[in-house]
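All protein chains of the complex are present and in place, except for one that has been dropped.
Right, subunit A next:
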Amino acid sequence: MIEFTLWDIVRNLLLATRWTVLLSLAAFVGGGLVGMAVLFLRISKHKWSRRLASGYIALFQGTPLLMQLFLMFFGLPMLGLRIEPWTAAVLGLTFFASAYLAEIWRSGVDALPLGQWDAGASLGLHYLQELRLIILPQAFSITRAPTVGFLVQLIKSTALTSIIGFEELVRTSNAINNATFEPFKVYGLVALIFFLMCFPLTQYARSLEKRAAGH
């Protein structure tokens, strides 16, 4: 039997943390892009686009992320796509994040006074120009704190991809635990690593919130 020192455990966990970080970033960027598309539909002038986007958001906010990941993992192969845990994890988390980010940014758009739209229109701006130059920059700026807060939630959510077989921090820790039989130490360290990633972001979100409230 191989002996594991504390350093062996920590080193292997840290190596796996790279994948957690990479997955979080990929899902955040992907979710941001898809979320923008959902946002456009959500604030569109057409009733059916708005309904479609609301339905999409309600669907992802009303079902467990674990189920969404399972449906990706087992559903995409039915469409003839060869899929690996990484692909299912990125796609699943991307769609999950897009629903939440669209809803967060929509609240920012809603918070702006209607006069902003009128002012844009009176300057002769086209709808898309209005969005790009006037509405979205302000909406993003006032929703910065919840956006960072959601990033924390997303990082924590990557833990679920271990269940569909993606080799990130939690799956690696399960393997290490099976070899060392030291669950207290191993899962304690995993919690610590997640805490070190999330806590600074939480504090950052809090400071943004305070700054926003100070206005």
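What we mean here is this: a contact is a pair of C-beta atoms (placed from the backbone, for glycine too) under 8 Å apart; a residue touches a chain by one contact, two chains touch by 3 or more; residues count from 1.
Following the convention adopted for this analysis, contacts and distances are computed from a predicted model.
Looking at the choices "Anti-sigma-W factor RsiW", "Thiosulfate oxidation carrier protein SoxY", "Amino acid ABC transporter permease" or "Monovalent cation/H+ antiporter subunit D", the name in the UniProt record of the chain not drawn here is "Amino acid ABC transporter permease". Between the chain not shown and the residues A:49, A:87, A:138 or A:202, the one that touches is A:202.
Of the candidate positions A:6, A:59, A:81 or A:123, contact with the hidden chain is made by A:59.
Hidden from this view is one chain, which touches subunit A at 59, 62-68, 70-71, 74-75, 78, 152, 156-160, 162-163, 170, 173-174, 177, 182-184, 187-188, 190-191, 194-195, 198-199, 202.
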